[in-house]
Every structure is written in C-alpha cells, then in structure tokens.
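With one protein chain withheld, the remaining protein chains of the complex are depicted in position.
What follows is chain A.
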Amino acid sequence: MWYLCVFYHRLLSYRRAEVESLAEMFGVFSSLEWMLPENQHPDSPFHLVNLPSEDIARNIANRSILVKGIYELWGEGSSFEQLEEAIKSYPEDRKLPYLTCETTFKVTVDSFGKAISFQEQNDRIKSLAYIPFKGRVNLKNPDINFWLMETDDYGAPNGLPPVVQKRIFFGRLVGGADRKLLPTYQLKSRRYLGPTAMDAEMAFLMANQALVMPGKLVYDPFVGTGSILVAAAHFGAMTMGADIDIRAVRDGRGPDCNVWSNFKQYGLPLPVALLRADNNLPPWRSGLKEIFDAIICDPPYGVRAGGRKSGGRKLLKGIVGPYTVPDDKRTDHIPSTAPYSLAECVHDLLDLAARMLVMGGRLVYFYPVLSEGDVMETHFPEHPCFKLIASSEQILSSRYSRVLLTMVKTGSYTDKVAEAAKTKHQEFKENYVKWLEHGNLHSSVFGPAHLHLGEETDSKLCKELKPKYRGKYV
C-alpha cells in the first residue's frame, strides 16, 4: 500500500536511505518503491512510499530520526475542493473504522514553508466538516491523529526547494520519529567530549544505516569518546571500540569523565570491550573472522583530527637510523606513532570489515569529498566483498562535504580476495584521490581560496550548483 512519508527538512540525502535501511530491519527485503506527489521537487518533504503493511510502516517511522510522519493518505489535491472530492471518494471501509464514536481524535494543521495563524488553522479544521467525525476530540492523547498539510509556492524565494504548485494532503498518522531522543543525547550535555565527537542525530542515523538491533555486536575502530557506540547501545547493541590514543579510551578526563561514564550517563550497558589498538596492525588472532554484525566509524581524515599508526621513528629509516627501544626502557616505553594517510586508513578499514563482518553485515563510515570545480567526486572506495547501498552527503563548507557510505558484505573473505582488493585499492588511489595522501585534504579545506578553486568564475559557478537551501543540516 502507498503511504505518504513526510520528512523533516533536514539532511536531505539521508532521508530515503534511512527509510530503506529500516524497511530491511523490519523484514522488507525487496527494494522500496518511491514516488513524488504531483508538482513536488525531490528535495520536498513530501514523498510517497509503498510498504507491505501498516505495522511495518509504524515500526519504520517510530524508529527513524528523519521521518516526521508516515500517513495513510485519505486525499490530496491542488485546492480544497479537489481535496474534498478525493477524501469523499476514498473507500468508506478504510475511513469508517477511524471515525467511530468510541475513538478520540485530533486534527493537526501543518504547512511547509509558511506559518498558519491559529484562526486560519481553526477555519481549515471546520472546513473538514464533510468528513463524518463521530469520535470525541482529545488534544492531549488522541487515539487517532489526522493531519492536514499543505505546501505552496509562497512567491518570494524563501530558501526552500522549488514548489511548482500548491498541494494539500489529508491523512491519518501511522507513526513518526521520536526526536525527544535528540535533546536527551545532545552533545552539550554529554560529560566526556572530544573535538570530533559525533553529533547525536548523526550517530543515530549511522546506527540505523547499520541495522543496529538488540544483541548485535557493533565495533568502532576509531572509538574516541564513544559517541557513535552510545547511539548503537541505545538501540540495544553490544558495543566494542578501539583507538590508538590511549588517553581517549583509558583515561578520559578523570574517573567520572571517560568513555565508560558516557554510557553510564544514559544508563546504557557498558561496552563489551575497549582497547588500545592500531587499525593499521590490528591485534586479532589469526582465524578470527565474521564476528561483528556492524562496523560504524568516522575515520580520521586529517581535517579536524589526523590519523596515526604505529611505527613512528622507524619510518624515518635513512634519515634517522632504525629505532630500537633500550631493554631497560621497555616496560613503560611510550611508542611514537607515524602519520596515517586516509588512503591507507580506508584500505585497512575495508580489509578489516571484509574479514570481521558477518555475511550481510554492514560497514557504515564517513568519507570526505572535495567539491572540485563543477563535478562532485563520485568515486567511492570499492571492495570485492562489499556492495555500496547508500551514499548520503552532508555539506560541511563550500569546499568539502562528508558522505556517509553504507556498504553490505556480500562475499566471503579469502586471502585471494584480500590480494585483489589491494590491487583495486592501488588503482583507486592512483586514479581518483590524490588528496587522500596525508595533509592534502587539510590544506584543500583550510588553505587560501585561490590555491585550489582556480579562477574566480569557477568558484562562482560551483557555488551556484548547490541549491541555496542546502547546507550543513539540510
């Protein structure tokens, strides 16, 4: 059955991907059918989606972060007359069960792109008198929620997606996101924070992309302050994290301000394991594989935090002789670390995920993308064991974005596959992403403008390519 799916006007390219992932979580294994209502732009909040049952629709909506509501659409039209006609011709047997005298109901009037005065809202509700409501009104806790929504081109450019023509929708609410989660988990009330702690909304979206459910084992190889695992634990997963920075995982900022305390703060089960390990040389025993259900992470790509790997001074061989730790200093020796380029980091991440994820397990991670000239970089890392199923862009500045990649493990990992992946990665590195080398991305993001945007006309052109309403949170 087709449902009206109304999104929050946020993180536009994450919205359908989230619903698709949640559909799979709740047992829909074929790909979803989508449509746009008449005269709607793809960036509009109004979408139509075909779902097998109302229960599935409710589960998806209630678990989501970006779905304002999924509605059983009783009618739509370009004018109130058309809407009335549509509602009247909607089958009686679909309507009557929700209009009986035993039920309580509420009608909410909403609009996209304009505020409607209280008086006008009342008038609109009264204009629905042709619907035979028999139940009692209950504004606080109604059994049935009806919504009357409209969107229009209000003339002046208002920074919203273009609307060609007015459209009005009337429907019965099936379910919607519980965004009360977000103030509860917001970073400003989190006790232990680092410079790259993941925003709560984004962390929940990542957990949804990774199909996090109770009893699943989720791993974050760049755990930091644990902000991604907190979201996974909220959805019931067993969590496990590693980081090369021992101060982050072990010490934090004191006994009540560390990764553990971030979980205790919300009454969540503590991570199964936290360890200090290097993603470049992971300490897993040989033979261990297919143990994690999902790997979710925000790899260090050198813009706000740079990656490090073990090896340190040894890598300067030739300039400085290879370093050997004196025997009397071994016990408390603090090894130096070497820079870890994003290219290497992504390769190691894919290799780790290919080996350690169960079949069908998901790898969800952020990948930086520079807006170079007119074309967005659209080549994402590939691996023979994985299929890319979603890529959602979050614009961070006019110069760069980060893209949330969701990959599913579809092939099993063997030494042969690992070798092939290495070759493939080498090609990828040479052909597409020079800036993946250490430091290049940082200078492209923070360097003076003329260095990389070329002539002024170019930069103007590329600014105009992104619609004005697109930004960090939209």
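Definition applied: a contact is a pair of C-beta atoms (placed from the backbone, for glycine too) under 8 Å apart; a residue touches a chain by one contact, two chains touch by 3 or more; residues count from 1.
By our rule, contacts and distances are computed from a predicted model.
Peer 1: When one chain of this assembly is omitted, its UniProt record names it as which of these: "Small ribosomal subunit protein mS26", "Mediator of RNA polymerase II transcription subunit 20", "DNA replication complex GINS protein PSF2" or "Trm112p-like protein"?
Peer 2: The chain we cannot see is, by its UniProt record, "Trm112p-like protein".
Peer 1: Kindly state which of the options A:W2, A:Y266 or A:W284 is in contact with the chain not pictured.
Peer 2: Candidates A:W2, A:Y266 or A:W284; residue touching the omitted chain: A:W284.
Peer 1: Can you tell me which of A:V109, A:I168 or A:V249 touches the chain that was removed from the display?
Peer 2: Counting the whole complex, the residue in contact with the absent chain is A:V249.
Peer 1: Using the definition of touch stated at the top, determine which of A:L83, A:L173, A:M238 or A:C385 touches the missing chain.
Peer 2: Checking the options A:L83, A:L173, A:M238 or A:C385, the one contacting the hidden chain is A:M238.
Peer 1: Which residue from A:K88, A:R304 or A:H333 sits in contact with the chain not drawn here?
Peer 2: Only one of A:K88, A:R304 or A:H333 touches the chain omitted from view, namely A:H333.
Peer 1: Quickly run down the residues of chain A that touch the omitted chain.
Peer 2: 215, 217, 238, 240, 244, 246, 249-251, 269-270, 272-278, 281-286, 288, 290-291, 310-314, 322-325, 330-331, 333, 335-336
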